[in-house]
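Entry: chain A
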Amino acid sequence: MVPIPYYLVLSAAMFMIGAVGVLTRRNAIIVFMSIELMLNSVNLTLVAFSVATGTITGQVLVFFVMTVAAAEAAVGLAIIIALYRRKQTVNLDEINILKW
Partner candidate 1 sequence: MEPTASMTSSILSWTIFLPLAGVVVLAAMKNAQVRSVKIVGCTASVVTFAVSLFLWFGYDAAAGGFQFVERVAWISSLNISYHVGIDGLSLLLILLTTVLTPLALIGTWNSITNRVRDYTIMILVLEVAMVGVFAALDLFLFYVFWEAMLIPMVFIIGMWGGQDRVYAAVKFFLYTLVGSLLMLVAILALGYAASQMPGGQFTTNLLDLYAVGPRLASSIQLWMFLAFALSFAIKVPVFPLHTWLPDAHVQAPTAGSVLLAGVLLKMGTFGFMRYCLPLFPEAALRAMPYVATLAVISIVYGALVAMVQTDIKKLVAYSSVSHLGFVMLGIFSMTEEGMQGAMIQMVNHGLSTGALFLLVGMVYDRTHTRTIDDYGGLAKVMPVFAAAFLFISLSSIGLPGLNGFVGEFLVLLGAFRSTALHSTAYAAIAATGVILSAVYMLWMYQRVMLGPTRESGKYGGNYVFDIGRREIGVLVAIAVLVVWIGVYPASLLTKSAGTARNLIHMMDQMQRGQMPRYAESPIELLPGTAR
Partner candidate 2 sequence: MTLGHIMFYVLGAGGVASALLVVTRRNPIISALYLIVNFFCLAGLYLTLNAQFIAVIQIIVYAGAIMVLFLFVIMLLNLGDDRKLSDAITVRKVVGAGLTLGLFMEVLYILLTAGPADSERAEAAGIALGTVEAIGAQLFTTFLFPFEVTSLILTAAIVGAVVMAKKKLD
């Protein structure tokens, strides 16, 4: 059996990659996908801990995260569509109507 810390390091690495994506990409869709990446890496952590502690709760939590992620994806993408209709762009630097 692979030691749990390995999974944790892996999941941290994937989380960081997702975070970099969120922070640096300007395409809203890709930012969105990066967020999914981060969510997934967290799921991996949860499962790993679930196994490590021998309790099922972590995996149940993953189930809920997935549900929320699905909901979030649906709503988020709808927002992107609405935004695109209005501004003809998904460039996040141009979507700054909340400034000041």
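Candidates were picked such that all candidates are chains of the complex that A comes from, given by their letters.
The working rule: a residue touches a chain if its C-beta (ideal position, glycine included) is under 8 Å from a C-beta of that chain, and two chains touch if they have at least 3 such contacts; residues count from 1.
Keep in mind that what you see is a predicted model, and the values were worked out from it rather than measured.
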*What candidate from 1 or 2 touches chain A in the complex under consideration?*
2
*If you look only at chain A, which of its residues touch candidate 2 in the complex?*
1-10, 12-14, 16-21, 23-27, 29-30, 32-34, 36-37, 40, 43-44, 47-48, 50-54, 56-57, 59-60, 62-64, 66-75, 77-82, 84-85, 90-91
